[in-house]
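Here you go, one structure.
What you see is the complex with one protein chain gone and the rest in place.
Read from first to last, the chains carry the letters A, B, C, D and E; within each, the first residue is number 1.
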Amino acid sequence: MMIHIVNPNTTASMTEKIAAAARATASAGMTVRATQSAMGPVAIEGYYDEAYAIPGMLQRILEAERAGASAHIIACFDDTGLDAARQAVASPVIGIGEAAYHVACLLAGKFSVVTTLPLAIPVIEHNLVRYGLASRCARVRAGGFGVLALEDPASGALERLSAEIEAAKREERAEAIVLGCAGMADLAAALSAKHGLPVIEGVSAAVVLAEGLVKLGLKTSKRGGYAPPPCKPYAGIFAGFAYPG
Amino acid sequence: MMIHIVNPNTTASMTEKIAAAARATASAGMTVRATQSAMGPVAIEGYYDEAYAIPGMLQRILEAERAGASAHIIACFDDTGLDAARQAVASPVIGIGEAAYHVACLLAGKFSVVTTLPLAIPVIEHNLVRYGLASRCARVRAGGFGVLALEDPASGALERLSAEIEAAKREERAEAIVLGCAGMADLAAALSAKHGLPVIEGVSAAVVLAEGLVKLGLKTSKRGGYAPPPCKPYAGIFAGFAYPG
Amino acid sequence: MMIHIVNPNTTASMTEKIAAAARATASAGMTVRATQSAMGPVAIEGYYDEAYAIPGMLQRILEAERAGASAHIIACFDDTGLDAARQAVASPVIGIGEAAYHVACLLAGKFSVVTTLPLAIPVIEHNLVRYGLASRCARVRAGGFGVLALEDPASGALERLSAEIEAAKREERAEAIVLGCAGMADLAAALSAKHGLPVIEGVSAAVVLAEGLVKLGLKTSKRGGYAPPPCKPYAGIFAGFAYPG
Amino acid sequence: MMIHIVNPNTTASMTEKIAAAARATASAGMTVRATQSAMGPVAIEGYYDEAYAIPGMLQRILEAERAGASAHIIACFDDTGLDAARQAVASPVIGIGEAAYHVACLLAGKFSVVTTLPLAIPVIEHNLVRYGLASRCARVRAGGFGVLALEDPASGALERLSAEIEAAKREERAEAIVLGCAGMADLAAALSAKHGLPVIEGVSAAVVLAEGLVKLGLKTSKRGGYAPPPCKPYAGIFAGFAYPG
Amino acid sequence: MMIHIVNPNTTASMTEKIAAAARATASAGMTVRATQSAMGPVAIEGYYDEAYAIPGMLQRILEAERAGASAHIIACFDDTGLDAARQAVASPVIGIGEAAYHVACLLAGKFSVVTTLPLAIPVIEHNLVRYGLASRCARVRAGGFGVLALEDPASGALERLSAEIEAAKREERAEAIVLGCAGMADLAAALSAKHGLPVIEGVSAAVVLAEGLVKLGLKTSKRGGYAPPPCKPYAGIFAGFAYPG
Partner (left out) sequence: MMIHIVNPNTTASMTEKIAAAARATASAGMTVRATQSAMGPVAIEGYYDEAYAIPGMLQRILEAERAGASAHIIACFDDTGLDAARQAVASPVIGIGEAAYHVACLLAGKFSVVTTLPLAIPVIEHNLVRYGLASRCARVRAGGFGVLALEDPASGALERLSAEIEAAKREERAEAIVLGCAGMADLAAALSAKHGLPVIEGVSAAVVLAEGLVKLGLKTSKRGGYAPPPCKPYAGIFAGFAYPG
């Protein structure tokens, strides 16, 4: 059995980090296939970058489906292209953002999200409203630092992340924290211990949910918005691209 | 590792059926401990029965926690006593109703619930509102038959269940179906094949979610409503009962 | 005519205090029957205590109904067991929490609730969401003191309660205050005078609403979730308990 | 003690009918002062009529307040001018629409409203959204007949009203019915008996709530939107009108 | 082509200011007819003043409709009498409050409103809830000064307005500002430049929307709540008033 996790950006080091986190969580008999888009932005910061990240990501998902993937994980906290991916393939597709929210709902009455840049806040709020889970999220916060800063001890990013978690506990009585960035995957356990509440990160959450769906034999509904698109010509640079069905 | 699944009613045959469904889903290394309440109603039909099912169920959960349970599942679609159980123990607790809803959200834009008796509809709607997932549920339907009728081919119950699923597809464009009763656990696969959409049942959904939480090392938040209750005397017949902490 | 007010915990001094508050409000021709549960916790602090308070409380309600009660009041601000009680008897049942919310809605655009311990906040928020009144509640606040502290002038509890009311006026522009604890019944008038806004407490609010329903000749709907439960055996310690119907 | 009930339209026969209904419910020691506007429409059918009904109604409320009214009731199901009236006087003001909704919430999980003309549906829906109670109302229905038709046995209006109640039970599982017109006050008991569910009418509901607020000594909050308007000149035909304060 | 803008209060200087703002925005071929009510308050501060402003305003709208108005604008940020006006005439009617909200929604994810007095906050919040746009409004703020203070440099009102805008950016991450008072029409451009975000004022917003509706040939729906009221006598001082239809 194989689970496919796709990094929608084009940075190999992030793909490796994500793959490592996924493999650390995956069950013994489960192969993790980690891919990244062959085209588009090196990082996804907002709606515009998303738009150019999705076409290549969808190609990876079509390829992996043909290669026998039992489920797909989109490893960007914005759940980039999740609806299109669900339309593209029969196997279930999970975004790491939604995975983290659903897991948080099983552990706490309400949670706060802590992400990196303020630019990402509206994107995350949009998703929460759409998923129906806005009432479970007390607040979406941003630490005001870039992802890479987390790996530089001198940047103070980790301190700011901790400060936001403390503020979430104090100001909105957050009962759990969702880490709003794929690059924070390795911090969850330490932050949970330090702050005394569940800290959930999306890559590992998505892996256990994907394995669960596979075990249950469930696939994406093809009634409604996830029905395959009617076959049609694609023009220009997308002319030769793989198409669902 | 052990997962505890508790039947909050006092009927042994239902406990066995639930245990079988849970064990069929559980991973190789996971022991399933199935219990049932030692006191209370033989079936849970509405809020009143729930009230007398919860004390005995909570005792089973405290016992199983002391026996080393890594997670607990409440095997009643009403998620009977879920909040109290989360307050009682450190390990995560999952209701089969919420488990089914969260899984359905990963597979479809909106789902309908089909339960047995109309009496159960408001209880289920109450839970959906409270979980924040009411906007994902198109409608809660009742077939108008009792649980046991499903096991009697002459009762016509199975036909009525199928008719409700067809109505859900036609009338509210349901994209997935959640089976609203623990006694329907063995019907999901056949109904899914027959009706051409995901049909989710809660016992197996809860097992994969519980295993997932255990794998992630996550526990119920003890900040907020699930903090342990301050220790205090209990009077009357509950005087000698086990207490959290 | 008789109204039954039940204290769901097992502490006689609280029952007396509640009875006094109810009798001070009740009309001339109305008898107030005050009872308390014969089993369960001495105080209700969160979901777990609620679970063990409800069975005994329901027995008191069944007894009082047989004794001719025209209406029942549940004297715990969490509206403990309200749905089960409505299923149990034909006469109307009112919780002191919901009573206070509905009265507040007739006097102000939005109100804040001030309760004792932070543990109670999620329970209250849950009720407000469920009742549909969350949009009328600006915020649920906790003073961080226990009920008994209110009776000890040296505890500073009264000062903290006042400070929360001031904060509610300043921070969320609360137009009215709902006191979130049965033990605050005697403070409403003084706090209202001191802070210059309506301060509503649930026991007296419930008494006037209960009398009103009796005068209107209205009873709980038995269509939907409050239909009597189908008769069934109860096992164990609940075997001999009275059952609705 | 005196309660003032004002008919915002200018038809004396309706004022008498409303007064009779109010007096039939009021407690022994409570005087009911029934008034009607001296200007404006003979009936209120929609927003435009409301606009011309409110000025005269507010004058009656100011007069009655000066005459010692302890509370005011607005006897139009649209709760015509309720906010302005609350701003005008210190004593509490209750609309018969909101009174009926709040009483229904104490008796049933969800209710349907049955009114006369389709024109009134959006006005009622607007109020329910604003009060925060839209989630408790299953549907607002119109029988398609005028108020006076109810008093003409040959009109078939009563049959259509009953038919809507039956439809509400069948189609949206309504658990209670709110009668959406002051002119239906005398029908509630018979309809409740016939259809087997609580049928609530606003005039009597408002009387018991008004008496309750008086007994509790509570008045409208003057923080927020109900603070008295800053004194200012009124021009034209309103120049000599009484003004709050 | 003619657009009618009505000042619902009776102060000529405000009508002139509003007319100037409207004419500055109107297209070359569009005549702006500016009127004011002949009766009622000199300023609208809350629900009570609204009640006496509406009758005269509606007369102006009926007159202007007969005079050939293609659209009507209600120049009070509270959207005073908007529903009644829509019922009164066939041409479209726009309130300057709703105009500003809809324009803000086209430019920003969420906006804050800054008005003058705290008394106005609940009125504005009521409208936002009713329009369905409450989720797009981050917060309604009041500067705590009167309209006229804005024209007195020594009053400090402009500084307080700016301070509220800064607070909206900092505290609720407002992306755009809606000025909540017709008297702020001339401040929008300067405030936008100073604070670096869109600042929207309602008079000009309503003019472009009204012109747009005229160009599209669209009129108010007469199905539902805006159907003309059934013709009926009006008593008292309103006896000779013009009536729709």
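Following the convention adopted for this analysis, contacts are C-beta pairs under 8 Å (C-beta built on N, C-alpha and C of every residue); 3 or more make two chains touch, one makes a residue touch a chain.
In this text, all values refer to a predicted model and were calculated from it rather than measured experimentally.
Of the chains on view, those touched by the hidden chain across the whole complex are A, B, D, E.
From the set A:7, A:35, A:70 or A:87, the residue in touch with the chain omitted from the display is A:87, counting the whole complex. The hidden chain makes contact, of the residues E:39, E:108, E:161 or E:235, with E:108. Within the complete assembly, E:133 is the residue of E:1, E:20 or E:133 that touches the hidden chain. Although one chain is not drawn, its touching partners on subunit E can still be listed: residues 25, 27, 92, 94, 98, 102-103, 105-110, 131-136, 169, 173-176, 189, 196-198, 200, 204-205, 208-209, 211-213, 215-226. Those residues of subunit A that touch the chain absent from the view are 10, 37-43, 45-52, 54-56, 58, 81, 83-84, 86-88, 118-119, 121-123, 126, 129-130, 224-230, 232-239, 241, 244. Against the chain not shown here, subunit D presents residues 118, 121-122, 125-126, 129.
Everything below uses one rule, namely that only the chains that are shown with their structure count from here on.
Compare each chain's C-alpha centroid with the centroid of every protein C-alpha atom shown, and the nearest one belongs to C.
In terms of their C-alpha centroids, the spacing between subunit C and subunit D amounts to 28 Å. Multi-chain contact residues, meaning those touching two or more other chains, occur in subunit C at positions 109-110, 118, 121-122, 126, 129, 135, 173, 224-226.
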